[in-house]
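Encoded as structure tokens, here's the structure I'll be asking about.
With one protein chain removed, the remaining protein chains of the complex are shown where they sit.
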Amino acid sequence: MADLNKLMENEAFMAFATYATIILLKMMFMSSATAFYRMTRKAFANPEDSASFGKGENAKKFLRADDRVERVRRAHLNDLENIVPFLGIGLLYSLSGPDLSTAILHFRLFVGARIYHTISYLLPLPQPNRALGFFVGFGDKELEKSHF
Amino acid sequence: MADLNKLMENEAFMAFATYATIILLKMMFMSSATAFYRMTRKAFANPEDSASFGKGENAKKFLRADDRVERVRRAHLNDLENIVPFLGIGLLYSLSGPDLSTAILHFRLFVGARIYHTISYLLPLPQPNRALGFFVGFGDKELEKSHF
Partner (left out) sequence: MADLNKLMENEAFMAFATYATIILLKMMFMSSATAFYRMTRKAFANPEDSASFGKGENAKKFLRADDRVERVRRAHLNDLENIVPFLGIGLLYSLSGPDLSTAILHFRLFVGARIYHTISYLLPLPQPNRALGFFVGFGDKELEKSHF
């Protein structure tokens, strides 16, 4: 265990672990948001989901796409597309012996940008708010990558 | 290599590695299921895929969305949305020096819940079967997270 303890003593890795956990929990929140909008707006993808809201033809009308639900789903997918590279590149960056304060700045920028992206997408805010969140999060990974 | 050998000697990490591999292979199976339903139900997304099933107008009619195919695709995306956080949070949890039997219980619960979610989605079973699979897998990660 001695070696693992040393991994847990590595401050850049621990900073990565903290921010990775924060952004993963934020991403998991998108599932709850989708479920919330599906229930309140009665817009389901599967007959077995709408069954408790009515029978026969009545249930069928709840099998529909809803703007608000699709918006959350796009935001969720965009999260996946951006957080997966962060988990890989951020981990390698944190293990490459970066300057600690630079590393924390990178992780904060990424996490902040993705939270801003989500807020811009769900409200929604006019462009280029969401684009800004996207590009800061996108570019931040490119910068991390250039360090190792 | 001494240090890596020690990582591989860490029982909680090895348990995580085992269950992560199982659930990733299960997720990869979803690609095969999609391909299977696309072929047997002749429902394709790309003209080059349906080309071998006919020519001209005949091929075009196979460019369509099919309930069964879309169901597998939703189950696959739901897997991605839930297994990516598990890979991150489960890894950090396994490195945080957890009690081994508690860790194994967490990993088994998550993997079992996701397999149950897939079965409920594909058969499909009436709700709340799939919801149960989802929430146990979802909550299990929140619990793991609370340990570190």
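Lettered A and B in written order, each chain numbered from 1.
Rule of thumb we're sticking to: a residue touches a chain if its C-beta (ideal position, glycine included) is under 8 Å from a C-beta of that chain, and two chains touch if they have at least 3 such contacts.
Computed from a prediction, not measured in an experiment: that's the story for all the values here.
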item	value
Residue of A:Ala45, A:Leu63, A:Val84 or A:Ile104 touching the missing chain in the full complex	A:Val84
Missing-chain contacts mapped onto chain A	3, 6-7, 10, 13, 70-71, 74, 77, 80-82, 84-85, 87-89, 92, 95-97, 121, 124-127, 130, 134, 138, 141-142, 145
Touch list for chain B against the chain that is not drawn	1-5, 7-8, 17, 20-21, 24-25, 27-28, 30-31, 45-46, 48-49, 51-52, 76-77, 80, 83-84, 87
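To be clear about the criterion, only the chains that are shown with their structure count from here on.
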item	value
Separation of chain A from chain B, taking each centre as the mean of its C-alpha atoms, in whole Å	18
